[in-house]
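Reviewing the structure listed below.
One chain of protein is taken out of this complex; the other chains stay put.
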Amino acid sequence: MAKHETPLLDELESGPWPSFVSDIKRQAESKPECWDILGVLELSYEDRITHWKHGGIVGVFGYGGGVVGRYVDLPKRFPGVEHFHTMRVNQPSSKYYTTKFLRQLCDLWEKHGSGMTNMHGSTGDIILLGCRTEELEPMFWDLTHELNQDLGGSGSNLRTPANCLGQSRCEWACYDTEEACYHLTMQYQDELHRPAFPYKFKFKFSGCPNDCVAAIARSDVAVIGTWRDDIQIDQAAVKEYIAGNYPGNGGAHSGRDWGKFDIQKEVIDLCPTECMWMEDGELKIDNSECTRCMHCINVMPRALRPGKDKGATICVGAKAPILDGAQFATMIVPFMKVDKANDFEELIDFIEKIWDWWMVEGKNRERCGETMQRFGLPEFLRIMGLEPLPQHIKEPRSNPYVFWKEEEVPGGWERDVVEFRKKHAA
Amino acid sequence: MAKHETPLLDELESGPWPSFVSDIKRQAESKPECWDILGVLELSYEDRITHWKHGGIVGVFGYGGGVVGRYVDLPKRFPGVEHFHTMRVNQPSSKYYTTKFLRQLCDLWEKHGSGMTNMHGSTGDIILLGCRTEELEPMFWDLTHELNQDLGGSGSNLRTPANCLGQSRCEWACYDTEEACYHLTMQYQDELHRPAFPYKFKFKFSGCPNDCVAAIARSDVAVIGTWRDDIQIDQAAVKEYIAGNYPGNGGAHSGRDWGKFDIQKEVIDLCPTECMWMEDGELKIDNSECTRCMHCINVMPRALRPGKDKGATICVGAKAPILDGAQFATMIVPFMKVDKANDFEELIDFIEKIWDWWMVEGKNRERCGETMQRFGLPEFLRIMGLEPLPQHIKEPRSNPYVFWKEEEVPGGWERDVVEFRKKHAA
Amino acid sequence: MGYNPEKPMEGRISDIGPRYYEEFHPPIIKANKGKWLWHEIPQPGVLMHKSETGDEVYTVRVGCARLVSIEYLREVCDIADKHCDGYLRFTTRNNIEFMVDSKEKVQPLLDTLASYGNNYPVGGTGAGVTNIVHTQGWVHCHTPATDASGVVKAVMDELFEYFTTMSLPAQVRIALACCLNMCGAVHASDIAILGIHRKPPMIDHSRITGVCEIPLAIAACPTGAIKPAKTEVDGKEIKTVKVNDSRCMFCGNCYTMCPAMPLADPEGDGIAILVGGKVSNSRTMPKFSKLVIPWLPNTPPRWPEVVSAVKKIVETYAADAKKYERVGEWAERIGWEKFFEKCEIPFTDKSIDDYRLAYDTWRTSTQFKYTNAIK
Partner (left out) sequence: MGYNPEKPMEGRISDIGPRYYEEFHPPIIKANKGKWLWHEIPQPGVLMHKSETGDEVYTVRVGCARLVSIEYLREVCDIADKHCDGYLRFTTRNNIEFMVDSKEKVQPLLDTLASYGNNYPVGGTGAGVTNIVHTQGWVHCHTPATDASGVVKAVMDELFEYFTTMSLPAQVRIALACCLNMCGAVHASDIAILGIHRKPPMIDHSRITGVCEIPLAIAACPTGAIKPAKTEVDGKEIKTVKVNDSRCMFCGNCYTMCPAMPLADPEGDGIAILVGGKVSNSRTMPKFSKLVIPWLPNTPPRWPEVVSAVKKIVETYAADAKKYERVGEWAERIGWEKFFEKCEIPFTDKSIDDYRLAYDTWRTSTQFKYTNAIK
């Protein structure tokens, strides 16, 4: 029976959405420390303030990441959560699981931890929530020995990479996001486990510009699938859509009567570059104007598909607002082949070039995108050995304040004012 | 005959556009000092550099503006332009003139100056180009006594206000730009002639959002005509346009065959707010969605006119790029009656409120728009006693960094950490 | 034999990374990877992907609280064992996906799910509201300005019909972060629920020595509000910091660096609502969320003010936006001034940027719509 009264939390047991409160209560029956989770939370609901303290340095031998320390500020009252550290377990690509694996993981967590988890954390890890300091090593031992499974990242490390499910179950993936994510995670185990960076660094892999893992908003290096040839059109299928035989947008709007599918209104008019038109019953695309926004493909998945010459656009420097406001990742490489065949060589060289620079120049707790801002995009491109492109910007600068370099100016900057005065009396 | 060889300048005498070189040469016959203008300029064309020096303080008694000092850096070689000060003569509203006035002005300038002018300067003044120091006072005397005409502004003054010709010859003017410009110029003669500001301050008056005096780009206070009721529609005239009996855009595109006038393509589809449509032969406008961009009115001047409830939108803080980049004026007052009837009282109060603040808070050489940036728009609105409106911005802020004020937060900011620690053990 | 504290390094295994994903692919996925041709959403929460091999995979998407117990996970495994040969996956928004390899197998699976009452709501596909990406809140973090799981539960209860139907103009992606660190994509969500502090940090002089590297705390402040200072603690002078409150915008970065500078407060803390962000490149480029409601109080357990604010925005959008238009695309088309009017949100100067890059958001045009904001 309940160790604490939780009148406020109990109100979260009703309603159609699954209730974490009911779940924790059920769990508490076999793992009594869960009562203290509810107890602290109930208290926070009364006080409207957190009761968790800074974590301090806890972890497992030899790793600088993977564990986030946490202590309650009322240990006497809530001994069950006195220590309540998080273990970040590196999720598999795309987060597919066998029940065998999950059950084993549950068994270990029952043995060593609170029994509560997040499936999954925002970065992508399996979050095991609530572990006592002395159980960290045993849990890690069992994880590695029995499950052949490692921890993920935290601190000023490479963070656990994540991907959209890509080719595994999506027709639009322009490269193998799962393999890329796995390969780079393995490639950088040291960077992931041992803090060597100015601050955190994140990769995310989306198979196409729909960006289902929100890479462009959340990763220092966002690898987003794209193509550079023509959108593949099946004109027969186009006719089926026009005839209304195929549901627009795969039926994603079937919950409301939006009227008959109208290719003009729903596709052609919404193309941001106005590069589509109908010509004697056929859908035409001026691919040289297309920006691969995906809209038309999204709306007519059975008629349109990405091109055949596939790869990824690499964007760099996304981050949350701290300190100067949020940043999306900036388009740096328009097209790159991302391929297991050459062990993702190009991508790896690219990433390491960034690191070589950022690890030297980046200030403490300065995200790569912030360092880019401090140096300026032109300088960053120079450092990366990339040619500046109009594609790097939304629009050219509107101020005239160009920092010319001395070598660009004939005669250089050394001038003799005395000579000048001979022609220009003061 | 020519005092200096001007082989380079001579090349600017050919070609269809009027040649200032030929003009100066002609003038030089009666005013030989003009040869030295050509001489210096020819030298600059050889050297590819200016030969004019800083002006230093020259002017007329009691005025801190209206004259821009200028000296050549080779006075021996070009004695005719040794002193070459500019006198800024305050142009009349809309720059209409009688030949009588212009001839008198020419006579005075022949007597006291170089005989060269700019009709007009970018701010709006008549620019009398090239006057010796000792001729400044006599010229000013004759200007005021014989022409009943004053100088304009320079330095950290109010600058000479300017206006589009407005109601005098334009059907779209929503208030009397000429009268407003004249009235405020007279109202602020002291501010115009005697520097009392941190930096220059400019008014410009456009009768409608077409902004033919570029007020929004160039003035600290831009008064731009607008209306707040419905666009006036003459449906009969609409039909004439559709029938092709009236030239679209007043014939402004007649130099090329753009095909028959198409109200859908040329008007309705180009309406930025998509608030127009045809309904059984009539043109409909949802005026509540209209942003008064003028496009439809511009294209069908015989069918559409601004509404009847007219006034102005007041935008504040435009400037050129020095120091932090150019600024357009920001929309501050959505609608203000601008009326001779009440002596432009509302506008005058508004302007003086800005000055009261800016003259205290503005740094040396800080334009009002820069001070606004330094204080932030919310603070500026508070100072002006204006309610913040969504119309003040293009979009809400995307960063979460709100500077809350203590009085806005229940309980204020004073807190006792000891009390806090009682509930939250460190 | 498990971990031996005596010999911690003996037989130690490290740097092995995650399990190889292929081990976890359901057979139908392994067989058709890279061969998918198209997909359809036959009903809310059910996806069908067609392969060039002719195979079809049916995916049933189920809402998940994300904060879940091992009991719950074992129950999930039971379901997957019963219907999916022991495979399942989680989505990037923390939903669960059960996959079956033929149409026949869908209904039985749905029936089983239904048999668990409210535990396994099917939905989250297409033009609707899917799971709320969220963070830790009062369940685990030390810097939150609000709770996460509780607010999410309250909001999802209210928006539930939009999870189980596809009746909105486009997908509406909602995210919650309990502080400005914004763990998640709150800065780029159709609707973002953001915990904010409104009181400057207290300084615990008696604690600061030792727990806090003063130079780092000072450097942490984006506005330079923190300065070094000295004070007396039980008789002896110590190095500490002082904060210029008027320059504080409550980001909490100092507290992240220094445990002796707590800023959480029951009255001060609350929730801001941001809208109009998006991540996808579909049609328009990605957009940041924009702050439209600067503060709502923390009112556990069900945050009624937050719930109704979010619902009002969703319903106004649902009624007014065009097909395919995301919240931000809608707001930009009608103009932000109309957004505030239609959503009946009183405009405050808090929505006017006065931080960096602020000038870019000022309206430098005579183009605007008259709304009830103009009196």
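Per-chain numbering from 1; labels A, B and C assigned in written order.
In this section, a contact is a pair of C-beta atoms (placed from the backbone, for glycine too) under 8 Å apart; a residue touches a chain by one contact, two chains touch by 3 or more.
Values in this document were obtained by computation on a predicted structure and should not be read as measured data.
Participant: Using the whole complex, pick out the displayed chains that touch the missing one.
Facilitator: Taken over the complete structure, the missing chain's partners among displayed chains are A, B, C.
Participant: Decide which residue listed in A:Lys265, A:Lys337 or A:His392 touches the omitted chain of the complex.
Facilitator: Of all options in A:Lys265, A:Lys337 or A:His392, contact with the hidden chain holds for A:His392.
Participant: Sort through B:Cys34, B:Leu74 or B:Val409 and give me the one touching the missing partner chain.
Facilitator: Of these options, the touching residue for the absent chain is B:Cys34.
Participant: Taking the full complex into account, what residues of subunit A touch the chain not shown?
Facilitator: Touch set of subunit A with respect to the missing chain: 209, 211, 216, 224, 226, 228, 272-274, 288-293, 313, 315, 327-331, 334-335, 373, 376-379, 381-382, 387-404, 406, 408-411, 413, 415, 417, 420-421, 424, 426.
Participant: For subunit C, enumerate the residues touching the unshown chain of the complex.
Facilitator: Subunit C touches the missing chain through residues 281, 285-286, 357, 359-360, 364-367.
Keep this in mind: only the chains that are shown with their structure count from here on.
Participant: Taking mean CA positions as centres, which chain lies farthest from subunit C?
Facilitator: Computed centres place B farthest from subunit C.
Participant: Please report how many Å separate the Cα centroid of subunit A from that of subunit C, as a whole number.
Facilitator: One centre to the other, that is 13 Å.
Participant: Nearest whole angstrom, what separates the Cα centre of subunit A from the Cα centre of subunit B?
Facilitator: Taking the mean C-alpha position of each chain, the two centres sit 48 Å apart.
Participant: Going by the touch rule set out above, which residues of subunit C reach two or more other chains?
Facilitator: 180, 187, 211, 222, 251, 259, 265, 288, 355-356
Participant: Spell out, as numbers or ranges, the residues of subunit A touching 2 or more other chains.
Facilitator: Expected reply: 47, 49, 51, 53, 321, 325-326.
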